[in-house]
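A single protein chain has been removed from this complex, and every other one stays in its place.
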Amino acid sequence: MRRIFLDHASGCPMDARVIKHMEELYDKSFGNPSSLHTLGLDARKKLEDSREKVAKLIGAERKEEIIFTSGATESNNLALIGYALRNKNGRRKVVVSKIEHISIMNVAKYLSKLGFEVAYAPVDEYGRVKLPKLDEIVDSNTLIVSIAYANGEIGTTQDIRAISDIVHAKGAILHSDGVPAVGRIPVNVVRDQVDMLTLSSNDLYGPKGVGALYVKTGTRIQPIIFGGGQEKGLRSGTENVPAIAGFGMAAEIMYKEWREESEREKQIRDKLIDTLTSNIEQAYLNGHRTLRLPNNASLRFIGIEGESLVLNLDAYGIMASTGSACSSKTLEPSHVLMAIVPNEVEAHGSLMLTLGRDNRIEEVDQVSTVIKDVVSKLRAMSPLWGKPLDLEEWRQKMEHSEGE
Amino acid sequence: MRRIFLDHASGCPMDARVIKHMEELYDKSFGNPSSLHTLGLDARKKLEDSREKVAKLIGAERKEEIIFTSGATESNNLALIGYALRNKNGRRKVVVSKIEHISIMNVAKYLSKLGFEVAYAPVDEYGRVKLPKLDEIVDSNTLIVSIAYANGEIGTTQDIRAISDIVHAKGAILHSDGVPAVGRIPVNVVRDQVDMLTLSSNDLYGPKGVGALYVKTGTRIQPIIFGGGQEKGLRSGTENVPAIAGFGMAAEIMYKEWREESEREKQIRDKLIDTLTSNIEQAYLNGHRTLRLPNNASLRFIGIEGESLVLNLDAYGIMASTGSACSSKTLEPSHVLMAIVPNEVEAHGSLMLTLGRDNRIEEVDQVSTVIKDVVSKLRAMSPLWGKPLDLEEWRQKMEHSEGE
Amino acid sequence: MTYSEKVLEHFRNPRNVGEIIDADGVGTVGNPICGDLLTLYIKVRDGKISDIKFKTFGCGAAIATSSMITELAKNKTLDEALKITRNDVANALEGLPPIKMHCSNLAADGLKEAIKDYYSKRGVKLDEKKIIVLDDCPSCGFELKPFRDKSIKFCPRCGVKVTKEV
Partner (left out) sequence: MTYSEKVLEHFRNPRNVGEIIDADGVGTVGNPICGDLLTLYIKVRDGKISDIKFKTFGCGAAIATSSMITELAKNKTLDEALKITRNDVANALEGLPPIKMHCSNLAADGLKEAIKDYYSKRGVKLDEKKIIVLDDCPSCGFELKPFRDKSIKFCPRCGVKVTKEV
């Protein structure tokens, strides 16, 4: 059975060229960039080369604006905690959209525990940040705003330049989580006036365990990890040079190849969305039809639950993900879906298909047929399918049992 | 020119078996352990297998006590910050030895900024923590004590069991940085009653960018990085499974091979120390002669400065490091050396040789000859060599210029 | 989180799926808002469960435990059936991931509800002990309050029992 991997948002296979590059380094370039000898200098050079390549991918003006981290979660933590704790300028409000990644959401929660006011910018039914609302929420007390270029779960993209204009007009700064967007849609920190941007290597087909934070010159942050003072004192710890070099190479390849590849994936995406929504009843698209990532097809199927859908698909070699509560560690449905779908039950029936370089348009027919069969099978055993559903009643029951 | 790498404390070459293992994973096991599908489950299994192997290496009773991090610096931060901020039990004092790694030192500084009292336990001229002093410093207000099993710069080992007895008698807990010790001397968290232990993969010839923190069951800490709740909520961020699997394999190999290898390195170490101290005048050993890591030969040469020594050795293909101020980012001499050598000038003349699997006893003669020649050359151009040195006078001049 | 082979087998080929139109007892537990809903139908003959069917909206574990409880309950007397615990269900499935232990609750509770329904239609009331969820996990200290509404019985982090009968 040929595996069809449609879960690239959760992890990408590494580019074969990057693997090869890293293999060479493991053996030869294990030096510590802080060492004074040849191996150390060699490592330092590799580190700085990568910095330059990553800077180029996102249009940063100076390579020194790139801080390497252990991944996007850490970058998001560093950006928000590092900025909020450093800039004691009287402003005490942090604004994030309602559909930010869990790492942003939980950092915001932590900051609110530390005494910051956190406000959540609402989105419309497609997941687009409501700009007039944002303009109301961001005020003269606002320190920093964090809104992603695009959402990896529902695919919706934002008008980041319009957002940064609003944010800067209030004297705040803008951080953006670029993880699902970089290498898929045009991202340029200078054009879009982004002050900090989070990047992940693995999403560019580079190694895991490495990421970066773009920090525009003049933006002052403090570290969240203390030690030897690496990365301009903003991220201590011996630099993971082989992985950083792999990241740099992945960024370089992306820079050259992303436009063509995005066009190709967009065609697969559109065929997937069209086939599934037209062949399966009560199947709906999550997010915006056109203002979306080229590699994201996010859908929901009424009457069934996502984890059982994903497990069934896996039995047919199709790998995907869901935002259902039952698949998550906290047993909460995805807050992203909850922000845009009509109710919890629809959120539970979600299916996220995220495309990558290894997918082919020829796979769409097979994938669609399997999904259709599995949805039918699960609906046949669902007490919710084919019956009217009074959600209000269930909601009251829930509140009742909560009150116990 | 054959390179002789004598700087293993700054970075180890990866074990060829580990490289091979990781190569396979890059291609096949790029899943996210949180994913429900086959690739995700496979990644989860790899993750848990590694956890078990790492636990075994340090004698931990349960694999759940191992938290994977991005490296030893992060582990040290998580241990100290995570414990200090979580345990609001009225105790407000943090005790570290005077010769802890910079990551412990700078975390301690950060905690003191947050309002904790930080006390530094002194060491004797060999770098051994003075137990009676420790017993005085650790008191009923002490929350946590951090003392490394061994020091990577000067090689000195500690009696961790005696230390943990002192610490526990006061109702505090003990964290130990195990980076240079694990795989070189016997480390066992149960026997030695250590509550938290920091580990680094690369020091075990595993990949960089991954480490672990052992957290004894019942020890409550809070995360320093927030997000998706991976690693029992203590370290969010997608798990770097290929690197973690490499770490696991490196730990497994260490478990089997370390005793024999340590014996072998000890012989090289002893020959190096004996040759250098007997063939070069005014060359002294740093640290204790026998209570020391089997792979560490740390010396100092009067009248010369370490950076120029290391750079000269590099020209001969010999790679080493120094604790001289001139080699460090802060232009401060190593606080570790400062704690044990008579004065700053001797600290500046230090040379750290750290051995690894790739070193051979046959190399000692060549290395000793080169070091001797370079030391002579530098002494010939040093204004300090061959003249009496009145340090008091220089100290006063420094204070004078500070007062300016 | 890994499901046992047995869970996967039941999940992929669930036994006794469906409805019993003229059921003697029907139990509905769970809440679709939380992502799980189970309806269990029983027929009772001579004090024994002669037929049992289910419909489930929920995760793989919810479906597998539903399937398993129908197998465990079939042909048992009502008294025997009432004694089936969530642990029996989990054990019969060769274990469940800690975070999914609550799904075996769902099945055990559903059966209880169906039997209660059977009795109440006949004017009998089953008395119940009240089970409360602790504030924090006694083993790992995990805060349980936010999960109360999921009627959990095991710690979502470490899997130990976190309920107390009062």
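Chains here go by letter, A, B and C, matching the order in which they are written, and residues are numbered from 1 within each.
The criterion applied here is as follows: contacts are C-beta pairs under 8 Å (C-beta built on N, C-alpha and C of every residue); 3 or more make two chains touch, one makes a residue touch a chain.
Just so it is clear, the structure is predicted and the values come from calculations on it, not from any experiment.
Student: Where does the absent chain make contact, in terms of the chains shown?
Tutor: A, B
Student: For the chain that's not shown, point to the residue among B:22, B:241, B:304 or B:339 touching it.
Tutor: Looking across B:22, B:241, B:304 or B:339, the contact with the absent chain belongs to B:304.
Student: Using the touch definition from the top, which of A:2, A:113 or A:220 touches the missing chain?
Tutor: From the options A:2, A:113 or A:220, the contact with the absent chain belongs to A:220.
Student: In the complete assembly, which of A:161, A:232, A:289 or A:397 touches the absent chain?
Tutor: Answer from the full complex: A:232 touches the omitted chain.
Student: When the complex is taken as a whole, what residues of subunit B touch the one chain not shown?
Tutor: 303-305, 307-308, 311-312, 315, 324-327, 329-331, 333, 343-345, 348, 380-385, 389, 391, 394-395, 397-398, 401-402
Student: Under the stated touch rule, tell me which residues of subunit A contact the chain that is not displayed.
Tutor: For subunit A, the residues touching the absent chain are 36, 41, 44-45, 64, 220, 232-233.
Just so we're on the same page, only the chains that are shown with their structure count from here on.
Student: Which contact partners do subunit B and subunit C have in common?
Tutor: A
Student: Measuring centre to centre with C-alpha atoms, which chain is farthest from subunit C?
Tutor: B
Student: Would you mind pulling out the distance in Å between where the CA atoms of subunit B average out and where those of subunit C do?
Tutor: Taking the mean C-alpha position of each chain, the two centres sit 52 Å apart.
Student: So the centre of each chain is just the mean of its C-alpha atoms; given that, what is the distance between subunit A and subunit B in Å?
Tutor: Centre-to-centre distance between subunit A and subunit B: 35 Å.
Student: Return the residues of subunit C touching two or more other chains; collapse runs of consecutive numbers into ranges.
Tutor: If we look for residues of subunit C contacting two or more partner chains, we find 60.
Student: Listing for subunit B: what residues touch at least two other chains?
Tutor: 36
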